[in-house]
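Of the protein chains in this complex, all but one are displayed in their positions.
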Amino acid sequence: MITRYESPIVEVVCRVIVPFVQVFALYVITHGHYGPGGGFQGGVILAASFLLLRLCLGGELAHQKLPPRLAIALGAFGVLLYGLTGLVPMMAGGQYLDYGHLPIPGVSGAELRYVGILIVEIGIAFGVLGIMVGIFDNLVERQS
Amino acid sequence: MKWLSLFILGLVMALLIYAETDLPDRGDPEAPANQHVSPLYLERTVEDTHTPNAVTSVLADYRGYDTLGETVVIFTAGIACVLILMRRRSDDNQIRKPNS
Amino acid sequence: MIWQIDFYLLVILIITAVVALEIRDLLASVALLTGYSFFMALLFAQMGSVDVAFTEAALGAGVTGVFLVCALFFLERRSAD
Amino acid sequence: MTYLPILIPVPLLLFAFIGTLAGLWRRSLAYGAALLGTAISLGVATAGLVVVLSEGNLHHFLGGWDPPWGIEYVLDPLSAFMAMLVTFIGLVVLIYSRQSLLHELPERVVPLYVLKLLLLAGLTGIAVTGDLFNLYVFLEIASLAAYALMAVGGRQSAMAAFRYVVLGTIGGTFYLLGVGFIYFSTGTLNMADAAQRLPALYESRAIMAAVAFIVLGLGLKMALFPLHVWLPDAYTYAPSAVAGLIAPIMTKVFAYALVRMFLTVFQPDYFRVTLPVTDIIGWLSAAGIVIASILAIAQRDLRRMLAYSSVAQVAYIGLGIGLANPLGMIGALLHILNHAFMKACLFLIAGGIRFRTGLVDIPLFAGFGRLMPWTMAAFTMAALSMVGIPPACGFFSKWYLVLAGLDAGNWVFVAVILISSLLNAVYFFRVLEQVYIRPLREGVAEEQVREPPAEMLAPILVLAAGIIILGIINVVIVTQVLYPVTEPLR
Partner (left out) sequence: MILEAFTDRYVYFMTVALLIIGLYGMLGKRNLLKKLIGMIVFQTAVFLFFIEGATKFFIENGTKLRGSVPVIDPQLGTDPALYVNPLPHVLILTAIVVSVATTGVALALLLTIHRGYQSLDEKVILERMRQ
């Protein structure tokens, strides 16, 4: 169990920084189409923001923001989102992971592939976020 | 043991240097790796996927299944950590009394 | 072209790798490893693969470092070799 | 129809995620998810084998991109055969493992089932993929799941698993390096495409190094003789339901990957004539069969004896690959199948005995034959098969290997197979003697020595029956499935 770090400076800086880190992570996830970045990097940065919270505020407070069980569930949900995004086009007559056959009204062709990539990146980001936080929790919390 | 690992290291090093003298020149635009598959990704990424970043489009679309595998690898590692570090009631290797 | 940047980065990489493996204090070793990952990220960026550099900086130098230091907190800090 | 290849690993993956989510809510649901996923996958693999045998190979282009640009899944008779074997053994061991895990590790059943599904998904992915790098990804999924599964048997198993992590990572990274050499020389990652472009580059030193690294890497993963150092400890200390799953199929799938490299990616003559790869594998395996069999005789612990016997049996497969003629390849592939059944049966029996009595040392098993008649009958069946007594399936793969040795004029290999059969007989009849002839030991409570519960006994008996059935129908398997596979060798 990590204990809270008894320093107001650390706590205030952490509380101020974390929202900006998270916003930057969202930017990285969605901007992956046009520049460096994408699901992995954004997910890792999101995870890093939660790790920072856990390190600075201690277990009890930080677990309110993201409980350990929810982290694992989020990881499973993210990967499941990816897997199902692959499976849905097969029902519509395409191949596995063929975003061109995603049943989303209003978009088609290259636009549809763009949307498909975005969905997949979000799935990756959730997966990486959840699992990284989960690994950290297990490494730290389970020690007797 | 020390000598064996040194021998292995020497062997691997010799093999690598032997092989790398025969790879295509560094950065040669005529090299097979730059001629065969990858040019098409760069030419068609905008047209096919509206994504200027070729790495993203290859990662998530052309070779999307690898990325699914990669996410599964991360997932596996997470579940593996849960499994390994879960505290057990009976400590260590003691086999509990057979149930009867 | 500036091949010297690659060269200096590679020399730094080799030095950090060797020192990280040889130093007896494991915390210093882990710190050097994160430094190694960071220089590796710089080298990747210099070679034109920004995505990989980004990932290496976030995963290799960031999260792996946190994991290693946190694990080291429960382990012993000295190493025999 | 072209959906069949992808539908083999995907149910396993999806049910792994669903099992995690369901298991967080209610623990017992994970078992149902595991069972359902494996059953679906087994059904698809069976259908795939039937379709492939009647209609020819199936190709699935993932993401709708044509092969050299996208990833391709190929279902040919060999890969369908492997996928079916993996999922079948997986299903049988899963049924067995419910009681066993509730007894050994009741708190951790959810991650255990999820990791078993992921392990099976990784192995089936290796079986059906047609892409060099995709093979690496699935190899790592299977390896990571196996590291974790092997580590939960106590503190010795954690250390054994750590050594496996170190050596396994060297193996995986060497494979990746080999793929890198191939990619930079040919520009492609697709197996079929690489096979077309490689013959022009056979003189290249980079390709030779690629072969060396790929064979080294896969050899480390499949525990080919001098690279087997991680295996005995890992199998000995793993929980019995895990050893029963990993021992029969894990090393075999990597052997299959090596066969695929040998037959599909490179032309067989490259391994046989240009580079002496098969000769090296063959002679090392021949040494490994004898040494590992002798080491198996020296063990007291039944699980450790089976682990060394696994090293020897993997070396049989290596011997078949090393002979590099059609009969040898048939022998090796048939041995993959037979050994999976035999070793699964033996490890499950070892787990069953441990479940009831907590004993693992062979001398303490004295007199069990009377008290556990069905289990010991199955053990006798598997032991006879390992030795190579005709009605059981183990005889036939050895028969093909001997024929192949005679065909190649390699008398040493023939002698090694015959000698090793004797050694197998020594270490198995030692157990049988204790079990059937000696009286019950003092200190072993007689009322504890009973048949394991029906849920554990049924898989053992199914596998024991499978040994006989495979022995009877081996002609069908060889002519229908394996004989066409060896076409490139002829």
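Letters A, B, C and D name the chains as they come in the text, with residue numbers starting at 1 for each one.
Throughout what follows, a residue touches a chain if its C-beta (ideal position, glycine included) is under 8 Å from a C-beta of that chain, and two chains touch if they have at least 3 such contacts.
Since the model is a prediction, treat every value here as computed from it, not as a measurement.
A.B. asks: Who does the absent chain touch among those shown?
C.D. replies: Contacts of the omitted chain with visible chains: A, B, C, D.
A.B. asks: For the chain that got dropped from the picture, name the residues of chain D it touches.
C.D. replies: 133, 136-137, 140, 144, 147-148, 151, 154-156, 158-159, 161-162, 165-166, 169-170, 172-173, 176-177, 180, 183-184, 189
A.B. asks: Spell out the interface residues on chain B facing the chain that's missing from view.
C.D. replies: Here the touching residues of chain B are 2, 5-6, 8-9, 12-13, 16-17, 20-21, 23, 25-29, 33-34, 37-39, 41-43, 45-46, 52-55, 58-59, 63, 66-67, 69-70, 73-74, 76-78, 80-81, 84-85, 92.
A.B. asks: Touching the missing chain, which residues of chain C?
C.D. replies: The list for chain C reads 1, 3, 6-7, 10-11, 13-14, 17-18, 20-21, 26, 29-30, 33, 36-37, 40, 43-44, 47-52, 55-56, 59-60, 63-64, 67-68, 71-72, 74-76, 79-81.
As a convention for this text, only the chains that are shown with their structure count from here on.
A.B. asks: I want to compare two interfaces, A-C and B-D. Which one has more contacting C-beta pairs?
C.D. replies: B-D
A.B. asks: If you average the Cα atoms of chain B and of chain D to get two centres, how far apart are those centres in Å?
C.D. replies: Those two chain centres are 22 Å apart.
A.B. asks: Approximately how many whole Å separate the CA-defined centres of chain B and chain C?
C.D. replies: 19
A.B. asks: Would you pick out the residues of chain A that each touch at least 2 other chains?
C.D. replies: 35-36, 38, 72, 76, 79, 83, 86, 96-97, 99, 132, 135, 139
A.B. asks: Give me the residues of chain B that touch two or more other chains.
C.D. replies: If we look for residues of chain B contacting two or more partner chains, we find 53, 55-56, 59, 61, 64-65, 68, 72, 75, 77, 79, 81-82, 86-87.
A.B. asks: Enumerate the contact residues on chain B facing chain A in the complex.
C.D. replies: Residues 47-53, 55-57, 59-61, 64-65, 67-68, 71-72, 74-75, 77-79, 81-82, 85-87 of chain B touch chain A in their complex.
A.B. asks: For chain D, which residues count as touching chain B in their complex?
C.D. replies: 13, 16-17, 20, 62-63, 65, 68-71, 103-105, 107-108, 111-112, 114-115, 118, 121, 125, 133-134, 137-138, 140-141, 144-145, 147-149, 151-158, 181, 183-189, 197, 204-206, 208-210, 212-213, 237, 354-358, 447-448
A.B. asks: Looking at the complex, which residues from chain A come into contact with chain B?
C.D. replies: 32-36, 38-39, 72, 75-76, 78-79, 82-83, 86, 96-97, 99, 110-111, 113-114, 116-117, 120-121, 123-124, 127-128, 130-132, 134-135, 138-139, 142, 144
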